[in-house]
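Of the protein chains in this complex, one is absent; all others appear in place.
A and B are the chain letters, set down in written order, and residue numbers restart from 1 in every chain.
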Amino acid sequence: MLSFDRGMVVSWEAFVRWLGHVRPFVTPLVRERLRVIPRDVLTPVTFKTLLFPPREHLYHYSFRERRWELCLEESSPEPAFLLLAPCEARALLDVLDRVFLEEPPTDAYYRRRRERLTFAVVGCTFFETTCFCTRVGGHPLLHRAEDLFLLPLSSGIYLEGFERKVIEGRPLALQDREETERIAASLESQAPSPFPSSLPEKLYGEFESREWESIAWPCLNCGACTFFCPTCFCFDLAVDGKLRGTMVRTWDSCMFPKFTLHASSHNPRGRKEQRVRQRVLHKFSYFPLRMGAFGCVGCGRCLKVCPVGWSIQEAVERMMCCAQDSLPASSPY
Amino acid sequence: MYETEIRHLSGELLESGDVEGIVGYAPGPLPLSAQPFLFRTSSELQNLIFNSFCGMNLARYLVALPKSAGRVAIVAKGCDARAITVLLKERQVEREKLFIIGVPCLGMLDRKRLSARFGELREGDIEFRGEKLIVRGEPVALLEFLDWTCARCRYPRPPLFDVLVGEGTREPLTGGTDGLLRLWELSAEKRWEFFSLELSRCIRCYACRNACPMCYCRECFVELQRPLFAHPAPSLKDNLVFHLGRAMHLGGRCVECGACERACPLGIPVALLTCALSEVVREHFAFEAGVSLEAEPPLLVYREDDPDAFIR
Partner (left out) sequence: MNGEWEPKIVAFLCYWCSYAGADLAGVSRIQYPPNIRVIRVPCSGSVNPLYILKALREGADGVLVSGCHPGDCHYLSGNYFARRKFFLLHELLRFLGLEGRVHFSWVSASEGGRFAQVVQEVTEAVRRLGPQKAFSEEIDTYVRDGNSSSIG
């Protein structure tokens, strides 16, 4: 992963020209890392928007001549090319793809968009204050061998997996290699240490802890964190129309009070601390225990957008401290 | 700025058993940010702060307190105290259960604008000397970095308090309605162009609504499905209904604190709508929300000479 032999270095001007031809979508995280990106390059609110839009039409229906008619939405979306940060690529591959595509029935709407989406991974040369990808099994330079990979250097941008006919580059000079080594070393020295493998079980053991109440206290119960989170995938189905209309899939948030409201009017997560606890446990306990990977990629977007600066990392750390003194818990599965 | 006084006073209140907790601000996880916090012990009070990044309206947390909760103290800037007054008037909180620590406020700073100009900022980079803003030793134009709702604020001094920790106050920096006036000067087409662009970016996270102390309905009109006023999926048409409906529900109740706009993760200027109505109420009904406990809310009274020209 950290060998830079397969790629080439391209000048910033050539790269910006290439951006102009290809017109990729660029996520906000990548915009932070590649300041040369021109203003007119589109930055979706989150890359999820391209695969799992906040407003997706599933089918149209109408009641005519005493019959219900359904018309499935089958339009193919435009192909999209996306520049992702490594944490976002992980979110896409390890979480979203698995949730929507791994087990049948797979999600046809997601699949249609996913098939027309290609992406390149843009490595990070620094950790932001909000980043903690290495705590959850990620890394700022992480990418698969088959991925297109980019890394900003001072002399230009390092590209891997790009065909020469697409963009012209030169092999790495000695100073480029030295720079990549410096970057890798600096990242290693700053990398936050991984969470222990016992975290999922330990956290679940703290389910009944009173500490959740004080952790949850400042939360406003808006949906900002869940909507900007690259791994959150909860949705709601709501019809728009009466005798004629559309079945719309929209983003839902486990933070909303009515998220778990049953038809019987019972709400198992009617209190704020129950919802906040669930969010933390889902990402750091249930999902890893079931699927083998954390449901959080440590991108830090939730903290950036939270109106009250609530930090999921801090919440996990606080509960880990509580868990130090408790007996080991059994898994919920 | 008043941090020591607030901490000292809070310590006394906790120790005497007068209150069960203090609703105030603690340092946030990011540099130069603040997180609302309920301080319950004197050791927790070590973390109590008050600076120009304490933009959340703490009154929002009062309605959420359980009925069984005892007395709490609350750190209240001018706008927070106005919000508390509205909540008292609407009987959502009881006066006896509150100890209001009034804090005169010089305004909240926009961290994003500051970082855009000065890069990553750390503790100690920013200070106020009197009314001047100093960033890394250099004086800068305060107006450029204040939240616009703070720049036009008429009540930096809390109109309601049990103890006022200081006397500093100032006049509105922008002649009252500057940001709004500029918008009113544009043509209707330009205004629609601006608002349709901004409101179409809304993803309906409801951070604005949830940050507002006056939005305390257990069931918001946007959550209704029968009748459906605004479909939950984001789209300009439904976003318009949400934001206009919310602005109407805040008519005569908005205290112009700007917490809604600060909360918005996309930086949509939602406070423009609610504050525009506050200005209309001020000008035509001679009323300002949260300034007096006695004044009747404007939509619960009427006058024979109310504006009528818009009616055929």
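Assorted remarks:
Going forward, a contact is a pair of C-beta atoms (placed from the backbone, for glycine too) under 8 Å apart; a residue touches a chain by one contact, two chains touch by 3 or more.
Just so we're clear, the structure is a prediction, and the values are computed from it rather than from any experiment.
Considering B:V63, B:L121 or B:M248, the position touching the chain not shown turns out to be B:M248 (whole complex). Touch with the chain omitted from the figure is made, among B:L65, B:V163, B:L183 or B:A295, by B:L183. One chain of the complex is left out; on chain B, the residues touching it are 148, 179, 182-184, 187-198, 200-201, 203, 221, 227, 229-230, 234-238, 240-241, 244-245, 247-248, 251-252, 266-269, 272-273, 276-277, 280-281, 284-285, 298-300, 302, 304, 306-308, 310-312.
Note that only the chains that are shown with their structure count from here on.
Separation between the centroids of chain A and chain B, computed from CA atoms only, is 31 Å. Per the touch definition, chain B reaches chain A in the complex via residues 28-31, 33-38, 56, 60-61, 64, 120, 201, 203-207, 209-211, 223, 225, 228, 231-235, 259, 262-266.
Residues of chain A that touch chain B in their complex: 45, 54-55, 129-130, 214, 217-218, 220-224, 227-228, 236, 238, 240, 248-253, 256, 258, 272, 303-305, 307-311, 313-314.
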